[in-house]
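Report on one structure; see the data block that follows.
The other protein chains are all here in position, but one chain of the complex has been omitted.
Which chain is which? They are A, B and C, in the order written, and residues in each are numbered from 1.
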Amino acid sequence: MDTAITLIQIALGAALINNFVLHYFVGICPFLGVSRRVDTAFGMGCAVTFVISIAALLSWVFTYFILRPAAPVPTWVWRVCGGDPRTTVDLSVLSYVMYIFVIASSVQFVELYVRKFFPYLYKSFGVFLPLITTNCAILFACLEIMKRLQDPDRLWGLHEALTLAVGGGLGFTIAIVLMAGIREELDMCDVPKPLVGAGIGLITAGILAMAFMGFTGVDKGIENAINLLLR
Amino acid sequence: MLTTVTMITAAVVLALLAVATGYVLGWANRAFRVDVDPQVEAILDALPSANCGGCGFTGCSDYAEAVARGEAGVGLCAPGGAGCAKRLAEIMGVEVTERLPYRAVVHCAAHYPQRLQRTPYEGEPTCAAANLVAGVQGCTYGCLGFGDCVRACNYDAIGVVDGLATVDYRSCVGCKACARVCPRNIITMVPFKAERMLVVACSNQDMGPDVKAVCELGCIGCKGCSRRADRMEMDGNLPVIDYDRYGSAGDFQVALEKCPRASLVFVGKPSQEDLAAVADEHLPDEIRADFKTTVDDTEWRG
Amino acid sequence: MALPGPTAAERFFNGILPENPVYRQLLGMCPTLAVTGAVKPAMTMAAATAFVLISANGIISLIRGLLRPHLRILVFTLTIAAFVTIADRALQAYMYQMSKELGPYVPLIIVNCLIISRCEICASKQNLGVALADAVGMSLGFGLALASIATVREILGSGTWFGLPVMPSGWPNWGIMVLPPGAFLTLGLLLAVAEWIGLRRQEKGTET
Partner (left out) sequence: MSKAPRKGGYVSQAWLVIVLALLYGGALAGVQTTLGPRIAENKKSETYDVIPHLVEGAARAKTTERTVTGAVDGKPHPVYRAVTGDGTLCGWALPATGLGFADRIDLLIGLCADASTITGIYVLEQKETPGLGNLIGTDEFRGQFAGKRADEPIQVVTAGPVAGNEIRALTGATISCDSVADIVNATVENLREPIRQLGAQEPLEPNDVPRGRGG
């Protein structure tokens, strides 16, 4: 039961309350760049959700076994070298390099795989994949997972990491599709000349962000509600 | 000791990762190889990637594949024009079959003042919707003027002027998008053998009195033109110009003079005389609606 | 190429205003929005970015002869990630509170397109001097942009500048300015101002 509540909270937090785009400002570039039409925006959202899940899976594995403090692999190496068992080898300094490496190569792998086995999917989503490599949202998800694997007393499991990734990807999709819907209408409007383009896009995003602030406290409320029900 | 082991482990881990990634990607590149026909890629490169669908295929890549399979001609790309056709012919090693530039023609000439029996319509402002309602205007054949064709056009080449869809032939590329959406099917594609072409600017198939009751300009089916010009024939109550045998505008001079209505008109790019006639008129600064002023094409990067 | 590229000095000044990375090129939007709630973190961020940009540009320029076309992006990201790690550890060691405040945005410098695009456009083609001048100019431009946004947000949102009170004591702090929506609105309006100045200048140019 506790696990279920935690997972719901993680998913809600990543998708709505602390929306990747509108609260943490990660993935701003595709959010503003690929939000001209609803269908392409949805394609981008799906591609990001997919890649973010794969990256989260890989980064959890790497972090858990190699990069976190007191991880199995470096500890084993230290033992084999006959080092003092009270200290450990800490490889966390490699985290960023490994994450970006993993993201770049998994994006390329996914691209090749999808092109071979799902040519129709590739036709519609393929163009977005290279854009995703430099998408902050993916790296951000890896970093969040890393943060939760620092404290040896409260390690995140794989299911929690994946929930965060899928929730974050869904939140990105919701935000970018909303934005695309608004911008399709905006194309019909008479926008003051200096604001055309970037300016009005950012202001729209600001208003969306304000709307999303309304979700603040929902996770707390759900926790309270479930506790009341259980009592 | 700790420092050395940490450094060596770190370096080895990273290098192993690099080797493993290189190997996996190399393997994936071979295992997941998709044999893309080099011809298709070359054709795709030569196409303008407008994805307008004017060729009748869904998007440029579909058309490229069809050309490579030999199922489609090389000259179907309207936006690409003759240059594109020539490049495709070179790639495929075939002769370019000559293809005239087809342009959209609206077979209606009546603006609001000339259309009779109009009633106010306050439903959804699209032609498709208005076409389902009886009595929006007397003529059940002519242009409705709600601009479905304008929205379909990717090239800013058609606009509604005083209730009548009007093609701007300086921008039209002949992609047929407008003809496909017109619910009354009054837009057709005409091969432009000259800069300006004679067209029948009416679609009303009714008898003379009925036409007169609903329009001040429409064709009354008097057959005057088809009797005088051998390149025109009657199809029901409307004359049809045989564009296969269309030589020059002079062939139709007599017919044009005899037309009692205003159903035979020239359309096309403005001629020198037209420009000279309006040269001394003062035009307002803004003469054309710019349909896409608020479309932003800013590029965003990380 | 027959034409010689811009000289080092031109590159340097280009980065500051004419090709300002934020206002003109819309590069590196994440940090621009995320850390500009106050001037201090914004300036720390700008300094960290400058360190990474200058070092990465230098290294890439030195090894530009060894780059292979299809692997160059990988080499760029690897180099950038290494320098970002160094910057991040240095911040944690010497400015712990600040590094906590900046949180994930320091590692996110890796995916700041400003750096990778400078590596691609300039450093991989130019010699060391030009690459460094370009990096310094771009960093200054980025710093200026961050400072301008952070100034507006901090003064309106907290009534302070660099932590010093500047507004009259009765100033009701606009809480929204330091929250995420404030970032979007401020940058949107500042971009509009920059655009408006550009338009005005164009008009004047055509009149005279």
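In this section, a residue touches a chain if its C-beta (ideal position, glycine included) is under 8 Å from a C-beta of that chain, and two chains touch if they have at least 3 such contacts.
For clarity, every value in this text was computed on a predicted model and none was experimentally measured.
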Neighbouring shown chains of the undisplayed chain, as defined at the top: A, B, C
Contact residue for the chain not shown (choose from C:P18, C:G175 or C:G198): C:G175
Sole residue of B:R33, B:R69 or B:K193 that reaches the chain not shown, by the stated touch rule: B:R33
Sole residue of B:L25, B:L44, B:A152 or B:M234 that reaches the chain not shown, by the stated touch rule: B:L25
Residue ranges of chain C at the interface with the undisplayed chain: 63, 66-68, 70-71, 74-75, 78-79, 82, 85-86, 89-90, 92-94, 96, 100, 157-158, 173, 175, 178-179
Absent-chain interface as seen on chain B, which is shown: 2-3, 6-15, 17-19, 22-23, 25-26, 29-30, 33, 38
Interface with the undisplayed chain - residues on chain A: 9, 13, 17-18, 69-70, 86-88, 90-94, 97, 152-153, 216-217, 219-220, 223
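Convention: only the chains that are shown with their structure count from here on.
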Chain B-chain C separation of Cα centroids, rounded to whole Å: 45
Averaged-CA centre spacing for the pair chain C and chain A, given as whole angstrom: 23
Multi-chain contact sites of chain A, meaning residues that touch two or more partners: 28-29, 32, 93-94, 97, 101, 134-136, 196, 198, 200-201
Contacts with two or more other chains, residues of chain B listed in rising order: 298-302
Residue ranges of chain C touching chain A (in the complex, touch as defined): 26, 29-30, 33-34, 73-74, 77-78, 80-82, 84-85, 88-89, 104, 107-108, 110-111, 113, 116, 176, 179-185, 187-189, 191-193, 195-196, 199
Touching residues (chain side chain A, partner chain B) in the complex: 28-30, 32-33, 66, 73-74, 77-78, 81, 83, 87, 89-91, 93-94, 97-98, 101, 105, 108-109, 112-113, 115-117, 119, 123, 134-136, 186-191, 196-198, 200-201
Chain B - residues contacting chain A, complex: 1-2, 5-6, 9-10, 13-14, 17-18, 21, 24-25, 28-29, 31-34, 61, 292-302
